[in-house]
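For reference, the structure discussed in these notes is given below.
Heads up, one of the protein chains got dropped from this complex, but the rest are sitting where they should.
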């Protein structure tokens, strides 16, 4: 019940944003702008989709942006030293499982809280990226790589957008319709109950952290392809944006609650709101401030309303 | 040569908002826009410091969507912005860089260079030279490993050091980064003096780093032993120059840089200049300039502003007012 | 004059009306029992008295004056405190602090030594052995209950409410608690006592109030009621009170054998066999480590000594999944912590341990089958709820217990371990649960029941295994088991009959 009304509110907010944007910014409704809007944040939004599962599982992964940076740098570095691009892509994608496994072992097996582990790894993985590229910028990727990141793939829609749609649907089904998704929710609600029901808590958590890191690595490759070059600071600070998207989507930071529809709506709201503000020439820190207010008010508003209604 | 009163929509896009040099550039740009009587719009927008690179890429894309005529970019995203800049050019939005160029030159119409990047290497080397008395160890405290202009200057300095025999007794022992944050720069400066007991100069080609380093040396009573130099704002450096912690540093006028960039961009957007090597134009109060090949970046073109001022005890107080 | 009075109080949660026009008056120095079925509204009534919930209508009077209780602080200020049905401890604080946490009379600066001394006294008064310096995190449910009781006692109150305080206590502690209630009464404190164990009510109550479906049915002096009449008032029909079993039911082949089973530092030397169709009850005092034996069998805290055999073949069980592969099910004693995902709907809880069965292609859950499964149990176990999409946390305690049972029944176990299966369940439901257990045994399931409720043990068991301090104190066939015998073994008085 409560979740439904949350998504209702988000849908309303989304429409509001669309209408306001369309009225205030004539360029808003152009196809190119709509594509740009997704493409500019594609890495964040696909990671946010997985992060939703992680947070519903009552964990958090702060290291994703560093894994993204590391994968991008591995790719850039390998191409730079002359490795063939397809191989470099594979190696960069492999960063995901490796990083995820390190996180997962420390979290699910050793039993250190994920916030602690991934906070340390946020520094650590970024550091490894830095070792690889140092103060350099590595680019000159083959044309097909940058085309994949920048040009349309099947019509005007770029690959990244297709990926977003596929992941949104896929992860939505995974979360809401499969046994694995149910396990994620139950563990997020109460891990002990899950254990006493015979679920393999460690395995589910391991899978989730592997998924998060793998998605981050994919994000890294997309990032490299989109920008055509990488540096050691690729993706710095993305984690806060990603978490904002998930939380605005109604996912409880305490786990157990949240829906993919909410997260997708929240992503749409944030992307469109930012885009609309940019098109009306609102500068960076005000944009950030508005998102900050939105985040607080979206939770505060319903709470206050509930109180008023109860008297 | 400029025809005033035409409609040119311009965006001045700094690395990020919140530090003085960029606001000064904004002032210069506004002055120029007024002088030119541009009937188009002028926007000064920028990303937040923590979101600088991604934010710039987003803002350049948005400007392209808006069909702005020119985006004046102090690039902080390195070559990562090249693809977006090329897209902008293709859509008819000119990209003129200033302060910090696109390293590969891709997607960039012109670079309005504050100084000659090669000569700043010489100047930095010379300042080290005069402070060490010709021989000794020194280290560089830079902004971040990803700052293209700083990297270019350090590169240029290394080159001069290697090529010119008169610097043969200077030894660059380390390059560290303070990420343009006071506390990090301060700690890194102290780290340097601890790590290299014979260190004589800290060269900080960044306005945040140089004050932080100067304060660190002053706090630890090391000003006699380790001198600080680099690029700094006179207003922030005056006390350290007067007390000898940072006897010499250099800078150029960001107001002028903003002014010149706006003039150049206006001319480019109105078609008064094509942006070809060899073209000359007049930029209001600043006089005549010529477009030339950028010696540091193959295939790229620049407009050289220059000169810069070296500040010391004699002129810093006047400049800080 | 009354100390506490409710007048025409109503309260509803969304669609459920938990209390309807409820009026109740508590006299000074009386023990006032409240009985009613699961979900009748007892806990809600209590929570209104303590300011946790605010009534939709009606008023609360303390000493004749109408008051508004906005929270438990207000209630404590008015001299009302409660021991809640679900113990509420602070796992990171030590026992002594847990006890005195809400005591306002204490000084602003902590005097740790005095705190421990007073806590020791209180705990001793309750007749429990409990180190007041240890953190509350490892406490068993019964120990938590003790802490809760001690906390309420530490407050100087006029009205003390006990919401099923004995649900997880064994006879020994129950007796102590009843003594304390009487002592309080002697001091002029009014005690409101809620319990599903009617024998306790007849032992101590002065008056008893029956509520049904949120409405007040009757308030009578205890002398004027009979157990049968009380049950009739509660349920609206008669229920056969369960008889003591006198002989073992017929059983089949041995299914589960424990040979010298033990876990280092916890328990040891458990030797018993459970046959198909047999009910083996574990009896013992609180903390006798009965639960630990169950946890070893279920792979949560695996055994380190001895052997487990299933169908005669030795097996190792290191995880619940392995236990479940051997068709073992464990209905745990603490449904809040280990049993149910409180914020999830009923159906999701019921299907939780058998998700595999419902999963098809790509691990998709067959939603229709899941709903059907849940519906079956809702009807079969008479779970009081409009449909199975209701959050489990919103059900009354007894109904939650049924959901947990359903979850394990669905795994179709051959070996079913119940840990305090009727904790907090009303008489009607208890009879149902007992029926279910007997039926399951009748179908050839090997059943282990851990219970602190001796009448229950004697009503269900074919054999009784008595534990004392982590060891097996005796294994009695039902014919030899009597209340005295079992208590004697559990407390260590009985010298003969140690198996």
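Some points to look at:
Lettered A, B and C in written order, each chain numbered from 1.
The definition used in the following text is that contacts are C-beta pairs under 8 Å (C-beta built on N, C-alpha and C of every residue); 3 or more make two chains touch, one makes a residue touch a chain.
Quick note on the criterion: contacts and distances are computed from a predicted model.
The protein name that UniProt records for the chain not on display, among "Phosphoribosylformylglycinamidine synthase subunit PurL", "Dihydroxyacetone kinase subunit DhaK", "Dihydroorotate dehydrogenase" or "Autoinducer 2 import system permease protein LsrC", is "Autoinducer 2 import system permease protein LsrC". The shown chains contacted by the absent chain are A, B, C, with contact judged over the whole complex.
Touching the chain that is not shown, out of C:25, C:67 or C:135: C:135 (per the contact rule at the top).
When the missing chain is restored to the complex, the residue among C:18, C:48, C:62 or C:89 that touches it is C:89.
The residue touching the chain not shown here, chosen from A:10, A:48, A:78 or A:117, is A:117.
Chain A residues in contact with the hidden partner, per the touch definition given at the top, are 106, 110-113, 115-117, 119-128, 130-131, 134-135, 240, 243-244, 247, 252-254, 285-286, 288-289, 291-293, 295-296, 299-300, 303-304. Taking the complete complex into account, residues 17-20, 22-23, 48-50, 145, 174-177, 180-183, 186-188, 190-191, 194-195, 208, 211-212, 215, 219, 235-236, 238-239 of chain B touch the chain not shown. If you put the missing chain back, the residues of chain C touching it would be 52, 71-73, 75-76, 84, 88-93, 97, 101-102, 106-110, 135, 151, 265.
To be clear about the criterion, only the chains that are shown with their structure count from here on.
Between A-C and A-B, more C-beta contact pairs join the chains of A-B. Across the assembly, the mean Cα position most removed from that of chain C is the one of B.
Centres computed as Cα averages put chain A at a distance of 44 Å from chain C.
Chain A and chain B, compared by their mean Cα positions, are separated by 34 Å. Those residues of chain A that touch chain B in the shared complex are 27, 30, 32-33, 36, 40, 130, 134-135, 137, 139, 146, 149-150, 226-238, 274-275, 278-279, 281-285, 288. Within the complex formed with chain A, the residues of chain C that make contact are 298, 300, 319-321, 323-324, 330, 332, 337-344, 348, 351-353, 355-356, 358-359, 362-365, 367, 407. Taken together, the chain B residues at the contact with chain A in this complex read 16-18, 43-48, 50-51, 53-55, 57-59, 61-62, 65-67, 77-84, 87, 103-104, 144-146, 148, 151, 175.
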